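The complex is shown incomplete by one protein chain, all other protein chains being positioned as in the whole.
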């Protein structure tokens, strides 16, 4: 049994790690760190988990000390845990970093998208971008995992088969993402105030969203051709759920069955991808994946113009965060990829 | 391994039985019956379960034939399965009836509350009212279980300790219930049309709600004194969740710690009751139990007047339906009460 | 044309005063005060009002100076404007105070319910409690109006006819209120964070809610008998809307038509009360009053027990705040009671 510590355990992603690891056969949570809630029991901020984790209290992470665990999950906001992570790397601890701190390989991109000079550029190449559907080979045996962003995950999964087989115009890729309110985390702010958020439909960060760079980094591995893509996220009033709609134009005359084959080939054997295009359903719905690690993927072609869209619906806190982190970790540890993640979605919810 | 059949498997409660039994160590679903969706795969109406139950298709229940299962769950609407159930009783099949058809012991009450002459009055006494927190002794070995209504469950759990210890005015019990939209089932109707339901706060059936009779039936077992209680349900715009607020007036001078003891005594050892009154929380919230079989119970006393309220928050589809049915069945089969039900709540959702 | 100034104009109630007064034939907003947003245009915090109030910017209220207006609306949080209001009283300015600062007549009650010694006890009797349906006579010519709380308004309107005619047990009045998220105002906090609020059903302040004292103060004017009532509010996930369900037990044998007459007598000629009990509808729904000053009132009797309930559905920001303030002001100024308030409800919304 591996023992895990969670940094930032009081946030929503931390809460999902706690929830999912309850059902993991090989990993148990030993330490839950939170500066703000130090000494409070875990159910103080996660009242749904009352009765689970009896006796576990949040602790303040003492930077001088090793977390005394086999695995550390970093669920802190971007930048907050970067120095801790670097020290843990030195200590040789296995790390799954759910922040953006080590996702990008090119340190220059941190200036462009995050506005800071990355303090550990040499570490960037040591982290594996933990998207199992693309990088499972690299993940085997990996000790440092940078877990992808939720919008990036949804976008890449929707587009990867189309890009790999080069059947779309790679110069005009529009990624239009719609996300629920839990994506912004637990801290209240004006945009998440219920009267302001419920019922909204609004674009945000329409001048450039950071997850685009993750998309581009991974997409470039799939093709040798030039790529131009842009991402525009929108806030809607779901709590959980992200839907990525990736639009471009077919460069070959393919029908829907051909497209189905493109996706089926790409995701063959991937346990958490459900290609939902079928006789009973055509398009994904975020409501079908709530609480689970499944990504429901599909596509649609408009015959009038040749526009094709790839779609992914996922739960931003699970396949977009905590679940995917466990999935990647499972692979890296040589466990079954599905371990602890076979919980079915909850619907209606 | 017990084999189960589900009548009405295409509804929301049927879907939750399918979901929860996936994780049950001793029971597996063999047959899913649905007249309307006969021959369709289970994921046709439960797309969240795509990939689970591969090969299972809805079947039309043939009334001439035994369901070829050890256990039958009846998740049909009230009245629709009553003759089937009676025949299954004759066949000696173990039954968990989630409809109201066999909940009430007194056949006269069916005239009053359901408007029909009960066709099998002799069977009523043979069914155990499957509320484990009150009737676990009767459930042991029971082969016929009538699973309680969701509003009844929430109301009884909130009030039972107060009634048992006779510390409230038993003549002025007001049960004010608030419920989400999934309670009315999967069939669309005007009141559940999204533009009409989302954002609503409205009373319904304020002239008398059927679940009151269940409340009274069970409450009368707890006290020899006369009881007068009334139930008023309200529709709100949650999807899952029912909150029962049971109000009356203290007849003794008790403080909050005394009240806590009243609840703690009553629910000692009950695995799915969480008395949430504590240093970190005082009152329950339906959001803390979504997807789970937990009932979060608490209470509040107003010092100015001596009014006391008992509260229960539960998931109407789980502790209010499918989960409680499995819980009662577990007891009846001599299994661990928690078997298949240890899934933690999902939050935020 | 009267000129009005609004203190706390950046809040939700301030926004509704701005919206409604746009359509008022005799009152126009001259000044919008907000400390936090001083110098910003009004549409900075009220972007829905972009294009209206061109040129109007929030100003910092300078306590040394008169607001140079005929009427001052105080929409500040409780306590924040109390000294300003007292000074404005000295200056002889007409005031509509939407905070709780001058609602209660008995200064002792401020200690009990608000935890402070009221600094201006002599002023309390000078303010008229601005509930037009009960106090229209006192409002005529009044220069100082304390506008009621939203939960108090809903509760009093539901119960007043029953109390006035003494047809219920006055010793066992349970007021169970359900409210939307806008009631708590514009400032984000944990309970209003969208992932925490959307879908919730939870009681709060179940140990005693301040609006109970307003209810009691006004109810005592309607009867010479003793009254025992208790109020328990619940948070649900609507944005706008409050529903008060006031429950007690009939002391006389009345049928529904009798009850209708009780309400019809009480509210005869009141332009904003809609008694919705009719051949087409029986019970109120908050969705039918959104954006408007209407209070939809009805009742229900349970024949089994004689329990009777009065219900009010209203928009907490309009009839529960800004609209009612204008309605009371209209009466005090001798204008048509409906002036500026004839905007029909918005549905579905």
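In this document, chain identifiers A, B and C correspond to the written order of the chains, with residue numbering beginning at 1 in each.
The definition used in the following text is that contacts are C-beta pairs under 8 Å (C-beta built on N, C-alpha and C of every residue); 3 or more make two chains touch, one makes a residue touch a chain.
Keep in mind that this is a model prediction, so the values were computed, not measured.
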Residue, one of B:103, B:197, B:247 or B:347, that touches the chain absent here: B:197
Looking at the whole complex, which of C:24, C:46 or C:178 touches the chain that is not displayed? C:46
Tell me which residue among A:187, A:200 or A:280 touches the hidden chain in the full complex. A:200
Using the touch definition from the top, which of C:175, C:201, C:276 or C:326 touches the missing chain? C:276
Residues belonging to chain B that touch the chain removed from view: 12, 181-182, 186-190, 192-195, 197-199, 237, 239
Touch rule applied to chain A and the missing chain gives residues 112, 169, 172, 174, 176, 178-180, 195-196, 199-204, 206-208, 212, 228-230, 232, 234, 236-243, 245, 247, 249, 282-287, 290, 300-305, 307, 309, 311, 313, 348-349
Can you list where chain C touches the absent chain? 12, 15, 19, 22-23, 40-41, 43-44, 46-52, 182, 239-240, 274, 276, 280-281, 285, 287-292, 294, 296, 343-349
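Simple rule for what comes next: only the chains that are shown with their structure count from here on.
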Shared interface numbering between chain C and chain A [over half = same, under half = different]: same
List the centre-to-centre spacing of chain A and chain C in whole Å, with centres computed as mean CA coordinates. 46
Quick check on chain B: which residues sit in contact with 2+ other chains? 239-240, 285, 287, 290, 348-349
